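Have a look at the structure below, then the notes.
Note that one protein chain is taken out, while the other chains of the complex remain in position.
Chains here go by letter, A, B and C, matching the order in which they are written, and residues are numbered from 1 within each.
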Amino acid sequence: MEFSPDTPWQKVLDSVRRWARINSPWAIHYNSGSCNGCDIEILATLTPRYDLERFGVKLQGSPRHADILICTGPVTRQSRERLLRIYEQMPDPKFVVAVGSCGLSGGAFRGCYNIVGDISEVVPVDVFIPGCPPRPEAIIFGVVKLLESLKKGKAEVAAFSEGVHA
Amino acid sequence: MDSEGLIQTAVELLAPWTLKVNRPEENRVDVFVAPDHLKDAVKAIVRAQWGYFSALTGLDQPPAEEGATEGTIEALYHFCRGPVVLSIRTSVPYSNPVIESICDVIPSATLYERELMEMFGVVIPGTPSTDRLLLADDWPEGVYPLRKSFTGFGEQKLEEADGNAA
Amino acid sequence: METQRKFIVPIGPQHPALKEPGHFQFTVDGEIVTDASVRLGYVHRGIEKGAESRNWTQNLYLFERICGICSHVHATALAIGVERLAGVQAPPRAQAIRILMAELERIHSHLLWLGVAAHEGGFDTLFMYSWRDREIVMDLLESLSGNRVNYSVNLIGGVKFDVEDKHRDAILRGLDTLEERTRHYLNVVTTDRTFLARTRGVGTMSREQAELFGTVGPTARASGVARDVRVDAPYEAYTQFPVNLVTDERGDLMARFVVRTKELFESYRLIREILDHLPAGELTVRVPRKIPAGETVSRVEAPRGELFYFIKSNGGEKPERIKVRTPSLCNWASVMQVAVGHKLADMPMILSGIDPCFSCNDRMVLIDRGSSAQVWSWDELRRYGIEYYKKL
């Protein structure tokens, strides 16, 4: 039976899938050279006062289980290759959230010899969260923004099409 | 034992090997020692339990402009006791930057020596492990970032640096 | 000679729950660790070289971002050194505000560590509770400086803002609740059976070892070494507000927990004292843009131990050389030595005991003479350790 994405049944399936993806974004955290200011703010978002679990975000251990890669820090030469490896291990549809101004532009360390630059030079980034470090509310706002972009289905279709393979 | 007394004992301990003593600041004393006497000086300080080994600083004095004198690398071994900081200073020429390892006297000095080796290109025979501490694995050999001669990379300069590395 | 099975444990870069990648290699003979070395560099950004191409005020901004948890201490160390080179002295009120912020930062750092170490041992409830209470001190820091982390209080020659009365009352109220909570944590850390099973008698470092290896901070004080820069070489306003030392004799992991929790009480007392006798006066003093040539060493007590700065200026706007030796480097060196002779099964808790700026685990290689190198995970090694124990 020929597969076409606009049959009504398919639309229902798409909306259910999108609803599920929006409501249970699992995340994995990788520190590619950050001064750990952003990292403790990311951990702070899981603690009682901000508690990301109410949006369904759970910090996962293995890249296999994660949808969102929360990455901090200007990518140092040493951790560039590991950042790529973790990104490739994540199943589709996957998204990257760059936290902190180091992830955006190398931040205060721009120009140091061991810095490759910002995260978007290594992996495609969906959401940038500026701030040094960004407040937990800003990080939550960034994640929510990512989920909203999912609602409009912008990223999701692209990810779905090249995601399905043998 | 007030700080003056401490300084006096330190200077007396190192008397047999000191080339010059310098009092740059209150509570600080610099003792210049020849490279091959360094180990005996450190042994004397540790055996007398004068203080604990706090840090190892590398200083690069590039050759003066007209290039008459040869550049030197100075290693400062800082020992602290109460408010007093004793710095045992030795300098070695670029041509043969060799300093005796003090790891058999102070086992934990291996990390500081590894840092000195990779940042300044000082050769330290007898140190337990010579593999890299801070620099990336794919860092070109023979390029010592903290030397004044190193003026940072652009990506293209990286290849040059490989080329002319000693 | 029994065949020397070189068994290298690389504890590698990415750690699911924790913050920073580092890389440790333990060589083991059977179960006992015979050699240990550490390979950092995942977070090495080349700051010392970067400093040489920035002027002094820019460097203050850069050096605050060496470590996110103790950023104020780095800035204070640099500011003190540069002021000493320039021959100026920060006004007394600025000095008092500096150490007030340093103590607030110590509270936030110790509470953070308490949570992370508990999380490492699988005690998530303590992690959640200690981080919830830490929010109180984060709010105080934010009300004072406008930012929760990297509060950049320092200027070369003074501080940026003042502590008004409304701050004072907020801080005092915050400290009361924190003190009561810390009493509860001290009780948990010393009596909870499952926690003691993981910490008592683990990673013991004798007083001589601590002295010889040059450990610093709470790790040294937990082994009875009375070493605290605020007491040995009081800087800034610590001369007017003396600190009494918290030490413990046992030297094992439990002692390190107890010492850090007791230091929290000491910080509360200190902050109350500072707030009661805050000297009047302005906040900054003029400092020339070009710092006269010279060298200086400035030592400051960071939450993890003695922070060592060597600053050399050649009279220009940019520093000639700034050498930073962070307390974690000393503690790494000591842990690497202490690890030798310990069982491998205790490694995770020993590593988390020194409140490392990097902690992680990932890969492990078993190189057996004649057989190919297998790759085991950190925890596989622990499994191996535990099997070994069952056979004993």
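Convention: a residue touches a chain if its C-beta (ideal position, glycine included) is under 8 Å from a C-beta of that chain, and two chains touch if they have at least 3 such contacts.
Convention: contacts and distances are computed from a predicted model.
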| item | value |
| --- | --- |
| Omitted chain (choose from "FAD-binding FR-type domain-containing protein", "Ferredoxin family protein", "Iron-sulfur cluster scaffold-like protein" or "NADH-quinone oxidoreductase subunit H") - UniProt protein name | "NADH-quinone oxidoreductase subunit H" |
| Touch partners, limited to displayed chains, of the chain removed from view | A, C |
| Given C:Arg132, C:Arg207 or C:Arg269, the one touching the chain that is not displayed | C:Arg132 |
| Option touching the unshown chain, where C:Glu52, C:Asp192 or C:Asp232 are the choices | C:Asp192 |
| Chain C, residues in touch with the chain not shown (by the definition above) | 15-18, 118-126, 128-129, 132, 192, 194-195, 197-198, 345, 348, 361, 363-364, 375-380, 382-383, 386, 389-390 |
| Hidden partner chain, residues of chain A it touches | 16-17, 19-21, 23-24, 26, 47-48, 51, 53-54, 56, 60-62, 64-65, 67, 89, 91-93, 163-165 |
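Here, only the chains that are shown with their structure count from here on.
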| item | value |
| --- | --- |
| Of all other chains, the one whose Cα centre sits farthest from chain C | A |
| Comparison of A-B and A-C (more C-beta pairs in contact) | A-C |
| Approximate Å spacing (C-alpha centroids) for the pair chain B, chain C | 25 |
| Separation of mean Cα positions, chain C and chain A [Å, integer] | 29 |
| Rounded Å distance, chain A centre to chain B centre (Cα mean) | 44 |
| Residue numbers of chain B (touch at least two other chains) | 135-136, 145, 150, 152 |
| Contacts with 2+ other chains: residues of chain C | 41, 44, 46, 49, 53 |
| Sites on chain C touched by chain B in the complex | 35, 37-41, 44, 46, 48-49, 53, 84, 211-214, 227, 232-233, 294-297, 299, 306, 308, 310, 312, 321, 323, 325, 329-330, 332-334, 336-337 |
| Chain B to chain A touching residues, read off their complex | 135-139, 145, 150, 152-153 |
| Parts of chain A lying in touch with chain B, wherever the complex brings them together | 76-78, 111, 113-114 |
